[in-house]
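A protein chain is absent from this complex, but the other protein chains hold their places.
Order of writing sets the labels: A, B and C. Residues in every chain begin at 1.
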Amino acid sequence: SSGQEAGSGGGSGGGSDDGALRIAYIQKQGDQQYFVDQAQGAQEAADELGVELDVVDVGTDANKAISAIDTEVARGVDGIIIVVPDQQIGPTVAQAATNAGVPLLASDDSIEDGSGNAVPFVGFNGTQMGEAVGEEAARLFTESGWNAADTRVISAYKQDLSVCADRVQGARSTFEANGGGEVEVIDVGTDNSATGAQDEAGAVITANPGVKHWIVWGCNDENVDGVVTALQNSGVSPDDINGVGLGAYLACKPWAAGEATGMRSALFISGAEVGRTAVEEMVQALQDGEDLPAETFANTEIVTADNYEDAGVVCT
Amino acid sequence: MTGTRAPLPAQTSTAAADATTPSARRPSPLHRVLEAVGVTNVSLLIALALVILVIGSQNADFFRGSNLIVIGTAVAISGLLAVVQTVVIIAGGLDISVGSVAGLASVASAMIFTATGSTAVLGLAGAVLIGLLCGLVNGAIIVYGRVNPVIATLATLAAFKGIAQLISNGRAQGYTGSDPIFIFLARGSILGIPTLIWVLLLVAGLLHVMLKYTDIGRKIYALGGNDAAARLAGININRYILAIFALAGMVAGIAGVLITARTGSGQPISGSEGLELEAITAAALGGTALKGGKGSIISTLLAVLLLGVLINGMTLLGVNPFWQNVAKGTLLVVAVVIQQLRSGERRVGIPQ
Amino acid sequence: MTGTRAPLPAQTSTAAADATTPSARRPSPLHRVLEAVGVTNVSLLIALALVILVIGSQNADFFRGSNLIVIGTAVAISGLLAVVQTVVIIAGGLDISVGSVAGLASVASAMIFTATGSTAVLGLAGAVLIGLLCGLVNGAIIVYGRVNPVIATLATLAAFKGIAQLISNGRAQGYTGSDPIFIFLARGSILGIPTLIWVLLLVAGLLHVMLKYTDIGRKIYALGGNDAAARLAGININRYILAIFALAGMVAGIAGVLITARTGSGQPISGSEGLELEAITAAALGGTALKGGKGSIISTLLAVLLLGVLINGMTLLGVNPFWQNVAKGTLLVVAVVIQQLRSGERRVGIPQ
């Protein structure tokens, strides 16, 4: 076949013969803590609702994501929830789901189908996460009363991951709009690990000897933690650092230990909650035959040393 | 020893002595089948059968035709790189840059496609040509720069990746998902078998024929087995090395096109990163000697299939990804250990 | 007749008669310095000097003491793995699992630390012990399972990673940032030099002494150069192979502890993934022959330093990471080409 005709409904009937619903949760970066939490939340919801759940990790590989959809369709799942490794593959993903006649729900990163319509979405998209971080960074900056001239922002992220670029871009524009417009922002390319961020930040600190105050954000908690540690190691006092984490799972560690740290606050996005919500919505739509809600935003909040436990951050 | 030789003189008194000479001992039928199929292939088939049995008994969905096709398409891209890597390794080289080349070709195909007003053929040809060029660069660095293949292609792994990121600014490029040619590559089929699988089978078939039935293939084995011997036998080994790396680049270019077709956009990194390790794993699991001179396309294909079935099956059974890692590592070891037990080699030193 | 035999060619060294024989040519002083330092080291030093010159001329901050310390600490962990990888490669092996072992050790150190009521010493010892065990598993699979080292450690790369994820449930574990021992490892210093750098120098020094000045080291070179020769000379090569992989595991365990110390928590994946390629790159750039039998710790250290300076410098100069990839690849090739030009080898076949 030319591949253009719509699927003959390879899995459209819903595969599970025993009547139980089966849902696939295709995740990117399944070895990151946020997504581990997400998988756990989703699994709990699935158990409570009595549906079967397949969690598939595709790392950062767009091609594997397509394979994973094929696999799940072939085994006849009733619904697919997907965190795409790259938003650009949205149309292809949407097409695959349509061909198979399986409802599709995007989680964490929103996607569009080939004609530009948004796929139903659960989560808190990257730009918005970044905006929350940028807003908090601007707040801390104003509060500290630092002079823009001797302050720098370090924005640490893996530059070839588009989701990272979206986040830091969101942070930057909000920060600048909220009073940080004068502060120079230094982009630092990392491998998204804490040690990698430490190493790269070391060089940046060297290149900026006159700077007194630092603001730090990044693609994830590892980045912010690494940069903050590098700053502290180079002799910058925690008081001169405003680090805003993203995820809170590493930020919480010095807080729990009562250590002084430049990690002022962090955006807590509850992966568990996103996972749970996504599964609940999908099950409901399947059982009631309704359409999936167009957009559901998960609960996210900025947490600090004082309130992270109440917000539900799990610190392992 | 030979049957035609005159009767032995007085020292050997009995004719029975001849019964023990090698030519006289007939190998058992089982042994002969084993010989013909090859120890490696037999053990891969055993491992494959075991895995299929275990998975199939847990979940009958595994055997559905649609799932078998899914496995085939899932392994097509890494399979392409694995078979061409097999050729490179047989020749005594190693190409670690294939993943980067595929990424570069993927981005390039989508960008050319977009720039030429959605002319898919140009996108395809451009990508394959770029792959070829990358391969030639690798070959030239190795042969004329005298850089060991591992380090040369580690270097170009970084460099080609950088170029892909630079031209794409690190972002996925274009949208090919509405072009009939790209759609045919990604989702089309001929005789019920997906195009992706046909591409893999075609490339693998050509490489297999080249290795087994042409003098080129025989010279590639010679080159990898003992390059001094190949050289002194009059083989122009530099030309062969260049050509083999160019070939690897070209196939990586094809893989890049398939990545674009499948994901609907040119991917600089995503979809191609880590493919080199997958390809090397499959080749090694297929019994390709990493020192060169030994290996077969069929065995590599079996290894690709085994890995694909394993991953598909574990997903199907809902095995947690962490356990999948452990299981994959264990199976790799088990599959090779089966091969080695059959070969009856002595347990001394570093194998191969 | 031999007693009275006239001296043979190599012995005669009269200037006139031997002007054409190579053994008689007197090396120039420059040549002799080159011999003593080694062609590889000289070319690495030249590359290092060039890189430093270029970077330093653009940004004088580069030369600040604090930056040198930044470079040193940045390369400490990958440097540890590179020097031990050098030993493994010299012995004719390859250990691709080191990154996973480091991750597992990192998680384990933090978990043991937490479980034993913040006893850092137990965390450290436990991590190193686990590294050692992982190394022994690798060695046993290779020697007794007869699995080629590349495939064996590719398998355990996956398996150890899975175990680290399983025991940690994929999450960063514990908090070691308030323990004096872990803080000393991460941020302490002796005589103004950071502990991290001391650890690297200590391990590298021990390995260097072992390789160059003990019979163990010489046997490792023999084993990697020609294992049949080593075995026939009565060396218990299995024991050596086991010991070397155990050593690699142990050092990877130390690297894991340092990752924990630097990040303040046990990291199952983050910070250790990809370290194996970095280690192999540095060893190969340092002229270690990937076929075994040749290499030196000093050269590897120089290569580690060169890579560290390059990355630090490019970040310092604000070079975009995409360009950094291209530059890194190019420099790798250039550095090796310099080595090869000096060696005057003929341009035929696959190098090394």
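Throughout what follows, a residue touches a chain if its C-beta (ideal position, glycine included) is under 8 Å from a C-beta of that chain, and two chains touch if they have at least 3 such contacts.
Keep in mind that, in the parts below, contacts and distances are computed from a predicted model.
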Hidden subunit of the complex - UniProt protein name among "Molybdopterin synthase subunit MoaD", "L-arabinose transport system ATP-binding protein", "Nitrogen fixation protein NifU" or "2-oxoisovalerate dehydrogenase subunit beta": "L-arabinose transport system ATP-binding protein"
Partners of the unshown chain among those that are drawn: B, C
Which residue of C:I55, C:V137, C:I235 or C:I350 touches the chain not shown here: C:I235
Selected from C:G56, C:G188, C:G225 or C:G274 as touching the chain missing from the view: C:G225
Touching the absent chain when the full complex is considered, from B:Q58, B:T116 or B:N236: B:N236
Residue ranges of chain C at the interface with the undisplayed chain: 1-3, 5-12, 14, 17, 20-23, 213-219, 221-222, 225-226, 228-236, 289, 293-294, 346, 348
Hidden partner interface residues of chain B, rising order: 1-2, 5-6, 8-9, 11-12, 17, 20-23, 25, 27, 213-216, 218-219, 221-222, 225-226, 228-238, 289, 293-294, 348
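Please note the rule applied: only the chains that are shown with their structure count from here on.
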Where chain B and chain C are represented by their mean Cα positions, the distance between them in whole Å: 29
Multi-chain contact sites of chain A, meaning residues that touch two or more partners: 30-31, 159-160
Residues of chain C touching at least two other chains: 165, 170, 321-322, 324
Residues of chain C that touch chain B when the two form their complex: 91-93, 141-152, 154-163, 165-166, 170, 227, 231, 237-238, 241, 277, 280-281, 284-285, 289-291, 321-333, 336-337, 340-341, 343, 345, 347-352
Parts of chain C lying in touch with chain A, wherever the complex brings them together: 59, 61-62, 64, 66-67, 70-71, 73-74, 77, 165, 168-175, 177-178, 186-187, 259, 262-265, 267-271, 273-274, 311-313, 315-318, 320-322, 324
Chain C partner contacts - residues on chain A that touch it in the complex: 30-33, 36, 159-160, 186, 188-189, 191-196, 198-200, 202-207, 209, 222, 225-226, 229, 233-234, 249-250, 253-254, 256-259, 314-316
